[in-house]
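Shown here: the complex without one of its protein chains, the others still in place.
Order of writing sets the labels: A, B and C. Residues in every chain begin at 1.
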Amino acid sequence: MTTDDMTPQQLAEASSAAMHERDHCAQAMGMSIDEVKPGYARLSMKIRKDMLNGHAISHGGCMFTLCDTAFAHSCNTYNRVTVASGCSIDYLAPGFEGDTLIATSVERSRSGRTGVYDVTLTNQRGETLALFRGKAYQIKGTVIPE
Amino acid sequence: MTTDDMTPQQLAEASSAAMHERDHCAQAMGMSIDEVKPGYARLSMKIRKDMLNGHAISHGGCMFTLCDTAFAHSCNTYNRVTVASGCSIDYLAPGFEGDTLIATSVERSRSGRTGVYDVTLTNQRGETLALFRGKAYQIKGTVIPE
Amino acid sequence: MTTDDMTPQQLAEASSAAMHERDHCAQAMGMSIDEVKPGYARLSMKIRKDMLNGHAISHGGCMFTLCDTAFAHSCNTYNRVTVASGCSIDYLAPGFEGDTLIATSVERSRSGRTGVYDVTLTNQRGETLALFRGKAYQIKGTVIPE
Partner (left out) sequence: MTTDDMTPQQLAEASSAAMHERDHCAQAMGMSIDEVKPGYARLSMKIRKDMLNGHAISHGGCMFTLCDTAFAHSCNTYNRVTVASGCSIDYLAPGFEGDTLIATSVERSRSGRTGVYDVTLTNQRGETLALFRGKAYQIKGTVIPE
């Protein structure tokens, strides 16, 4: 099946699978790609000891990295290589070792080569830990061969 | 020597050393604390294969995590436990496997319980890869016993 | 009626009305407070010639100011004086002279003394012109006497 024969949902899943297979960082951190739709992605990850900071809570960088990866999956669902131009995160509550983090990215806008995506980070009890906003910029190339 | 006997520079170094010893994430990523002064920190890290994303460049989350850790060291130099309330990053250029990332955090303001810190991320050739801004919030407790 | 006798909705409306009466800037710009609920506000404003910038489109500062005011109304609906600690805005499309801007602010989180609010800015045709995120910080005092 070529990309021309795919539905938007199939294209989203194929792009996401290809990205994840090559994403050494996401794999090393044990991220799971739980759901992908055009402009949408939900990922999860368990907080390991090597994701804690000097205050014995989840390192903000690890929370960010999960959000950033969810953002990347959601904005690459159209099989156009899209990178982050900038991101912001607001921390609301800490995560602890053994918690499961869930990052849900939704598309707020997409026009021309740019887009804005909002990611909500929760724990396994549904408590919101952080709010992330990512700005996407589409460059040349496709995620999977057309 | 108690913290009362320390100069600001000694206190900054002792707080930073204590944080780094407990920072499982920074250690797992191979971060080096290269210089610390009151309100200032410079860290470095080599980009490993497990820090690459699905586009074969340094994962934005790993670049962020180094910046965030430099920010944490700079805002905890006064031995008051200080956490991030929010951060933003703008990506200017990619990093590649084997590159050394250098994050330099400087204090832009500190008043009451809050502060703002600017981190510049460069590679080993001095090229700027990202600009990061962190908002710090001082909570209860000290980094090392008073 | 004292504030103790008010429903949350009555308190929200009374706080908002008191704020708007004293808000010289919002009045000078012709802002209208169209709807207020606890943690929510919707405002509108017509783009005048003195709100255009040197590129003949609505000045980003004026778009921001409407968003910021909607944010202020939404986070002050509990009759606790609450100010902005920081805000960000992403511009998606321009506004033009004579357009009506509509800013809708919703509460994303509120815990302790801080909160996060998302404002969507549209024009009269429902096109999204900007996305704004505000961080609120509750200080001492009440908006209306208790």
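The rule we apply is simple: a contact is a pair of C-beta atoms (placed from the backbone, for glycine too) under 8 Å apart; a residue touches a chain by one contact, two chains touch by 3 or more.
What you see is a predicted model, and the numbers here were worked out from it, not measured in a lab.
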* **Selected residue (touches chain absent from view) among C:G39, C:G86 or C:G115** => C:G86
* Asked: Looking at C:T65, C:N79, C:S109 or C:N123, which makes contact with the chain not pictured?
  -> C:T65
* Structure fact -> Even though one chain is not shown, chain A touches it at residues 85-86, 88, 114, 135
* **Contacts of chain C with the absent chain, listed as residue ranges** => 18-28, 49-56, 59-62, 64-66, 68-69, 72, 76, 81, 83-91, 143
* Asked: For chain B, which residues touch the unseen chain?
  -> 88, 90, 92-93, 108-109, 111, 116, 118, 128, 131, 133, 135
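One rule holds for everything that comes next: only the chains that are shown with their structure count from here on.
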* Rotation angle superposing chain A onto its copy chain B by C-alpha atoms, nearest 5 degrees -> 180
* Asked: Which one of the chains is farthest from chain B, going by Cα centres?
  -> C
* Averaging the CA atoms per chain, pick out the one whose centre lands closest to the mean of every protein CA shown. => A
* Asked: Between chain A and chain C, what's the gap in Å when you average each chain's C-alpha atoms?
  -> 30
* Rounded to the nearest whole Å, what is the centre-to-centre distance of chain A and chain B, using the mean of the C-alpha atoms as each centre? -> 23
* Asked: How many angstrom between the C-alpha centroids of chain C and chain B?
  -> 35
* Asked: Counting only residues that touch at least 2 other chains, which ones in chain A make the list?
  -> 88, 90
